[in-house]
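One chain of protein is taken out of this complex; the other chains stay put.
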Amino acid sequence: MLSVGLLGAGRIGQVHAANIAHHKDSQLVAVSDVFAEPASKLAKEYAIEVRSTEAILSDPAIDAVLIATSTDTHSDLIEAAVAAGKSVLCEKPVDLSLERAKRCQDVVAKSKQPVMIGFNRRFDPNFATLKAAFHAGDIGKGELLTVTSFDPAPPPVSYVKVSGGLYRDMMIHDFDIVCWLFGAVPQRVSAAGASLVDPEIGAAGDVDTAIVTLQFADGRLAVIKNSRRAAFGYDQRIELLGSTGMLSAENMLENTVVKATSAGVTSAKPEHFFLERYNKAYQIEWNAFVEAVAAKTAFPASLADGVNALALAEAANASLKQGKTIELAHFL
Amino acid sequence: MLSVGLLGAGRIGQVHAANIAHHKDSQLVAVSDVFAEPASKLAKEYAIEVRSTEAILSDPAIDAVLIATSTDTHSDLIEAAVAAGKSVLCEKPVDLSLERAKRCQDVVAKSKQPVMIGFNRRFDPNFATLKAAFHAGDIGKGELLTVTSFDPAPPPVSYVKVSGGLYRDMMIHDFDIVCWLFGAVPQRVSAAGASLVDPEIGAAGDVDTAIVTLQFADGRLAVIKNSRRAAFGYDQRIELLGSTGMLSAENMLENTVVKATSAGVTSAKPEHFFLERYNKAYQIEWNAFVEAVAAKTAFPASLADGVNALALAEAANASLKQGKTIELAHFL
Amino acid sequence: MLSVGLLGAGRIGQVHAANIAHHKDSQLVAVSDVFAEPASKLAKEYAIEVRSTEAILSDPAIDAVLIATSTDTHSDLIEAAVAAGKSVLCEKPVDLSLERAKRCQDVVAKSKQPVMIGFNRRFDPNFATLKAAFHAGDIGKGELLTVTSFDPAPPPVSYVKVSGGLYRDMMIHDFDIVCWLFGAVPQRVSAAGASLVDPEIGAAGDVDTAIVTLQFADGRLAVIKNSRRAAFGYDQRIELLGSTGMLSAENMLENTVVKATSAGVTSAKPEHFFLERYNKAYQIEWNAFVEAVAAKTAFPASLADGVNALALAEAANASLKQGKTIELAHFL
Partner (left out) sequence: MLSVGLLGAGRIGQVHAANIAHHKDSQLVAVSDVFAEPASKLAKEYAIEVRSTEAILSDPAIDAVLIATSTDTHSDLIEAAVAAGKSVLCEKPVDLSLERAKRCQDVVAKSKQPVMIGFNRRFDPNFATLKAAFHAGDIGKGELLTVTSFDPAPPPVSYVKVSGGLYRDMMIHDFDIVCWLFGAVPQRVSAAGASLVDPEIGAAGDVDTAIVTLQFADGRLAVIKNSRRAAFGYDQRIELLGSTGMLSAENMLENTVVKATSAGVTSAKPEHFFLERYNKAYQIEWNAFVEAVAAKTAFPASLADGVNALALAEAANASLKQGKTIELAHFL
């Protein structure tokens, strides 16, 4: 039974709390948060204690911590947790600063404690099925990968300002999916973007609509499309053209009901947002963490994966600013 | 907090146990079964006691029982449970004997204890969405309803022999769905059937492929199609033609991955069987029971509904045997 | 080059005229109609002559006639045409009277002239693909066949009154499809029906919504669903469950455009009615006729097929009236 402390009681912390508590081989024992109210609410729901982060980290009875705090605390908390001998699952991104993330990676490398990054989409059953079929050779060699990732609505501009920008905050997931599917890191990055959804996002120096093209050393191509707004819901699709066919993972719909009238034939929308769409992925992610800790095997999403995705985001920012294709090597 | 005793620790009992245990307003306190092994296994998993049925029914600390035993015990257990003052959720069918089910209904009518029948499909989110859209007037007046219900593979003939036959054992669900959607009981029943899947099912006097047509007093029509075998999985669909359109509920697929090759474009199969397809429906069903007990409101699936479905099954048997349309009034 | 006279210049006659004229191995040379105006309009369009039916039949330069007149003239014209030595393609149904159709069949049997009945759906590329896959063994042995056939809107009651009723006028196509797919004539017929769409149809003694169940000597089952009104268009589907899988032919849509908004995901409606949906089928049908005449091979839809479909319609009428399953043998 893995004894777990939860750092961060916000929206995503609550998702993890439920999965930790319901897993047969893990138990949630304490929670910390800089805000008293969400922490005590969560603690009450699971009949656990609110403690300080320090108290959680120094408790020898706690085996693992799940870091679901704000991004700017991730690197510090990862380092503190591995120093305290805890197994760590940390939410993405590792950091907004690539340089800081790399230092964190060095610190972790010296510890004996494994760190997993919460790239939840790797655990989505649809994407995992697609990857398995691809690796089984169902479509031959991969050639052209398209990742579509649209949020249902843009976040408040106040959030955008501290988010690190679309590439680091939102497309980070898609960068990881591309690396994960192709089993490699791209060589070149070319970015385009615009503020079309909300002019205040543009005024804050960010884009809300973006296309990034990635090319691998062997020529394989990938393109990622992001928008902060899809009026019909959360659009999360993958399409992979290979030498003998194509694999695609379509959206999950809210239900299977179809209505046909004189106005046309109407189906349900995609699951609204990540909490609905990736609900199962979060459970599977947690299970993967618990199993890897118990079996002392490698995590299915490593700190290095987190650093790679961050480097791609930095390269995309550079490409957008310079209007040219960027070699990723400059950032690794 | 509703304190619950589970009668029956078989496959479906285990499904209910998980839902009872995980629901925030109910707790599982005891289980009984005629077989010691499954009972003790389930008890161990939930850290509860194995007791005799009598001990459960006579315990004043237990508020409700869930009856998931073999069909031939349902009526007796329902009567005993209401006599003991328990709220009851009983699996379908009420009984294999319509006459016995009606007597049970009379006994329950005299008690003050509510009884709910586990017609799980009413709680399937897709079917519920279809019904809501229909009742919201999305397709006008209902005219022609089609229910397709195919199992992935036939049960053993030993089971078929004690099952009461396809109409009582399998189509009972579909009879209920028709009544539930149209908010009425049909007037006339016409059945056709054959043993095409497994000749031993025919030798046992049953059919494995069946079509039943139902007509309501106001002329509305419904047709139910059953097969004990669909090689591609559990086929569970509803199609309702109305005066201004059509609503259909399609199958839930195992995943959303599509593979396109020179051999064609292949999607996933439907969820394999009822434990997968109706997984969520069982949770919602249990929640509906807990809420109705707490609020003292009518159950969304009553004992009368169970008796009506059984009467339709009897009428279908009579129609098949006599080769003519049967008035349901003879059975009510 | 097959020289063809067209009998009947109405809506369906015009469809055939275009196909005859555009086919590389046939030419349209004359048209007749009881109404002068449509005949002269059609003649002008194709630069051909309007003649009397007698003149067409007695012209030795004409090889074949296509009979697209009103149903009550079909038997007489078929007999006259074969007597005149013409190859004949006659629209369905053969006749409204089964007895008259059988007499016509006897007359034709004695002639050397082949007669084809225009069961256009046999030539629909989707249905033909389904049949080919079925006969190739893709789903094993056929067990349960469902034919859905809904018109977009009911015809005028004046038409209904002379139509012979839904089973002879509309379901005749579906009876033929069932026989064609299963390669046999059913043994038993059970019909249900109601007037739900237009009360005047009911007042005229007909139904507008109907379900007919058919059973073959070896137990195989088929069900046909008809409605005179589907607000979303012409619904023409086949679903065939077999021992190792299921084949279905879905509707053809007006286009492939999908619109996703906050209101849902909307696709196009099915092709509106038979002229659109079966446009290609009529071309293929005509080609099949021309090829069979040239090669002196059997027609892919015979007069006997027409008589069988009519017998099924009669049996359905009897079943509906008597409220019981009817043996088709009484009508053959």
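For reference, chains read A, B and C in written order, and residue numbers begin at 1 within each chain.
Rule of thumb we're sticking to: a residue touches a chain if its C-beta (ideal position, glycine included) is under 8 Å from a C-beta of that chain, and two chains touch if they have at least 3 such contacts.
Since the model is a prediction, treat every value here as computed from it, not as a measurement.
*Asks:* So which of B:6, B:50 or B:268 would be touching the chain we can't see?
*Replies:* B:268
*Asks:* For the full complex, which residue in A:52, A:70 or A:244 touches the chain that was left out?
*Replies:* Selected residue, touching the omitted chain: A:244.
*Asks:* Give the residue, chosen from C:52, C:70, C:262 or C:322, that touches the chain omitted from the document.
*Replies:* Missing-chain contact among the listed residues: C:262.
*Asks:* Touching the missing chain, which residues of subunit A?
*Replies:* Residue positions of subunit A that touch the missing chain: 139-141, 143-144, 146, 148, 150, 188, 190, 192-197, 209-211, 213, 215, 219-221, 223, 225, 227, 229-232, 235, 241, 243-246, 323-325.
*Asks:* Just checking the interface: what residues of subunit C touch the absent partner chain?
*Replies:* The missing chain touches subunit C at positions 22, 125-126, 129-130, 133, 138-139, 244-252, 255-262, 268.
*Asks:* Contacts of subunit B with the missing chain: which residues?
*Replies:* Interface with the chain not displayed, on the subunit B side: 230-233, 253, 260-269.
Here, only the chains that are shown with their structure count from here on.
*Asks:* Taking the mean of the C-alpha atoms as each chain's centre, how many Å separate subunit A from subunit B?
*Replies:* 40
*Asks:* Please work out the Cα centroid separation of subunit A and subunit C, and write it as a whole number of Å.
*Replies:* 58
*Asks:* Show the residues in subunit A shared as contacts by 2 or more other chains, in ascending order.
*Replies:* Within subunit A, residues 260-262, 268 contact more than one other chain.
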